[in-house]
Every structure is written in structure tokens, then in C-alpha cells.
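Report on the following structure.
Here the complex is missing a single protein chain, while all its other protein chains stay put.
Each chain carries a letter (A and B) given by its place in the written order, and its residues are counted from 1.
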Amino acid sequence: MSIEIRNISKRFGEVQALKDVSITLEENKIYGLLGRNGAGKSTLLNLLTGRIFADSGTITLDGEPALENDRAQGKLFLMSESTLHPDSMKVRSAFRWAGAFYPGFDLDYAMALAGDFGLSTGAKISGLSTGYHSIFKLILALSVNVPYVLLDEPILGLDANHRELFYKRLLEKYAEKPFTVVLSTHLIEEVASLVEDVIIIKEGRVLRQESRDSLLSQGYMVSGGAAAVGAYLQGKEVLGVDSLGGLRTAYILGKPDKTAQSAQDLEFAPMDLQKLFIQLTNQ
Amino acid sequence: MLKVDMNSEKPIFMQIAEALEDAILSGALPEGGQLPSITELSVQYTINPATALKGINRLVDQGAAFKKRGVGMFVAEGARAQLRRQRQGEFSRRYVAAIVAEARRLGLSKEELMELVALEFDSAGKDGTHVD
Partner (left out) sequence: MNIRHSFRYQLRDQAPAIGVFYGVLVGMIILNLIFLPFAGPNANLTITSGGITAPTAFFAFILSLCAFKDSFLMGMQHGVSRRSHFAARIGAMGAVCAILAVADEVYTLLIALLSVFFPKSFFAHSLYEMCYCSDMIQSGRDFTYTVNTTGITVLLSIVFSFFLLLAVCAFGYLITVLNYRLNKTGKIILWCGWPGLFIAGSAFLEANPQLANSLVPALIALARLTLSTLPRLCVTCLMLTAVFSGLTWLLMRRAYVKK
């Protein structure tokens, strides 16, 4: 059971938003969909849910075509940056309609979450602040109970307390009954520990698609004097180098070679996901 | 329990495994007692359950924990002694090597280093805290 995205391409006028993208989203996994602004993340999510049409390629969900297919789309739920609810609709109403369209929607759970986050269910959706708009969206996503939940910038505008609460509720839900979650975000640091697999999109192409641990094991930093670092870098795949006076820090792809002669006076450190992402996607 | 350090060289699952090992060694998790569930670990540390599972499985692989079907994960009998032996074996690689490297960097001689070690050992509190 999975979502198979094969050779998807999408152009908007002059801009090639996605080029020959192929991704597999397996069941019951938490994915981090990472990419810079304009990399194509939102486009990809919109294509998955049939909100826009691809120029070429196919998308199948659990073996059947995903598009214009009510059964397949019923297993999917996307919360994009702007929700598609009418402006004047109230939060409570939105919950009720979600319950009508998605039989698995848990209204009691949604109301309980609204209480936890302090969201007033009588408020108009359009009247919510950025933070509470995000909270509204993530409550819907956590309550809808479908196999594939896609969240586009879920933590936009959330304060630290609400972010922590969201992660906890998400993990509780996931632990109770696993489902696939795709977190598309810029705030890489915080979701790094939540995700199992990472998909990095760079300029419309898939740069990396693998488990987080595997990705993290592929990069490291090395720092020391300019000459020593320079010597060590020979034959290595260097992502970038920072200089601070006579000190140099290099970001390298591969496994650290601490036994090398040139490694003696150097300091090795792992790269966290955000640093690795930045180095991989810098131009 | 410790907070998970995202910037550490140790992968998260290793940190989880070691935190659990520490708890077993100190007696906080008694032998025969139940380990925290995957759910508890994942929510407590806000980490992916797969990572928490990897950490627990490390203990299982070492023989320090076992799974009771339908109930959960438990600390194995003799786990404490076993972990102690294991840690003693790793002691040199983990800690001694670092001390020696730092001592060398500072230009201390072997005798000076040994003196410092003896001093610390004698004056430190029972639970290992440093006393100035």
C-alpha cells in the first residue's frame, strides 16, 4: 500500500516547477518533505490531490489511479497553506463538514484538541490569526483518520508551546494507529527527530529520498587550521567551506576518515539535518 | 532522563539506548521491570517511534532486554551485571582515550596525568561528583 509518483513534470509558464519527479510514499511512515522556497513542494502536494494537473507522469494510490478518483482521494487529506473553506465558515462547521465527507473523522477528538490548543470553535476561519489558522488545519489533519495525511507548512506561526503540543499529539496518534504523514516544511530542525524518511526537492527535482538516519550518516563537518583542512579535503566530496580568520570549516559528503594523516589536528563533528540540507541545496 | 541532543555525534537511537542502559545500571529500571513503551519514549522525546524502537532493539540485541508477547519490553535478569561488564570493556575506548588525547594536547606527562586521576578518584563524592 503506497502512493507511487512516477515521472511527474509540471511547468507554470516559464518556470519548470517539477521535472521528472518520482517518489514513493509508503504506508505508515512519517516523511519530511524538504526544499527551499519555490523548490516545488507545494506543487507536488497539489498534484497529488488533483488540485492542479501535471503535464506528464502518473500518480497511483494503493494500486489505482489517484486522480479524479473519489475512493483514492478519500484516503488522502491535504492541508495547504490556505485552506479551501469558504471565508465565512466557522471552525465548528468545518469540523462537521469534514465529518460528513470523511466517515473516519473523529469529531470528539477534534473538539478535545481545540480545547487543548485554545482554539475557539465558534470563530470564523478567515478571522483566525496565522498561528490559530495553522492550529485549525492541524486539528483537522489529526482528526480525519485517513491513511495519507499531507501537511504543507504545518507549524507556520505556532509558538513553542503549541509546536511541542502538536508533535506530541501527532506522535501519540501515530503510535496508537500508524498512518503516513508528510510534513512539508522549512523548519527542519524541529521535525528532524520526528521523521523517519526524508525527501529533498531542489529546483523541481528530487535530490535525495532516503531514511533520515542514512542521510545523516552521509555528511560531516571538519574544522581546523586552513592548511590542515585543505590537506584533508584532497579527494573528498566537499559541499562547502566556511572561513573564520585562519580557521576553516568544511562540509563533506561521505564518512569521516579519522585515521588519515591529515586528520590528526582536525575536529570532526556530525552535520545535523538542517546544516546538511543547507549545504546540499546551496547553489 | 536526558534530553535528546540533535547535534551530538551519536545518532538518536544510540542516545535512547544509552539512556536506558544508564537507567538499568543505576537501578532506576530494575531487572524484570518493564521498560517504557515505544509510545511513551516517542512522545516524551518527540522522536519517531521507529527511532525509539531501534534504541530498544539495541538493548534486546545485547541481551539486556526481552519482549514479552502482548505485554511489552522488560529488563532481562542479569542485565545490570552484563551492562557493567560491557561498559567496563568500552571504558578505555570511550573515556580513557579522550583523557589521554587531551592530556597530550596540554603537554602533560604520563605521571602528571596519573596523579590527577588519583587525586580526582580520592576526592570525588560517592556518586562521582567532582569536589573542588
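Just so we're on the same page, contacts are C-beta pairs under 8 Å (C-beta built on N, C-alpha and C of every residue); 3 or more make two chains touch, one makes a residue touch a chain.
All values derive from a computational prediction rather than experimental measurement.
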For the chain not depicted, the shown chains it touches: A
Which of A:Ser9, A:Asn28 or A:Gln73 contacts the chain that the document leaves out: A:Gln73
Contact footprint on chain A, counting only the chain that is left out: 46, 49-53, 68-70, 73-74, 76-78, 82-86, 97-98, 100-102
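Going forward, only the chains that are shown with their structure count from here on.
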Inter-chain centre distance, chain A versus chain B - centres from mean C-alpha coordinates, in Å: 32
Touch list for chain B against partner chain A, complex: 4, 6-9, 11-13, 38-39, 42-43, 45-51
Residues of chain A touching chain B in the complex: 30, 164, 167-168, 171-172, 174-176, 178, 189, 192-196, 212-213, 216-217, 268-270, 272-273
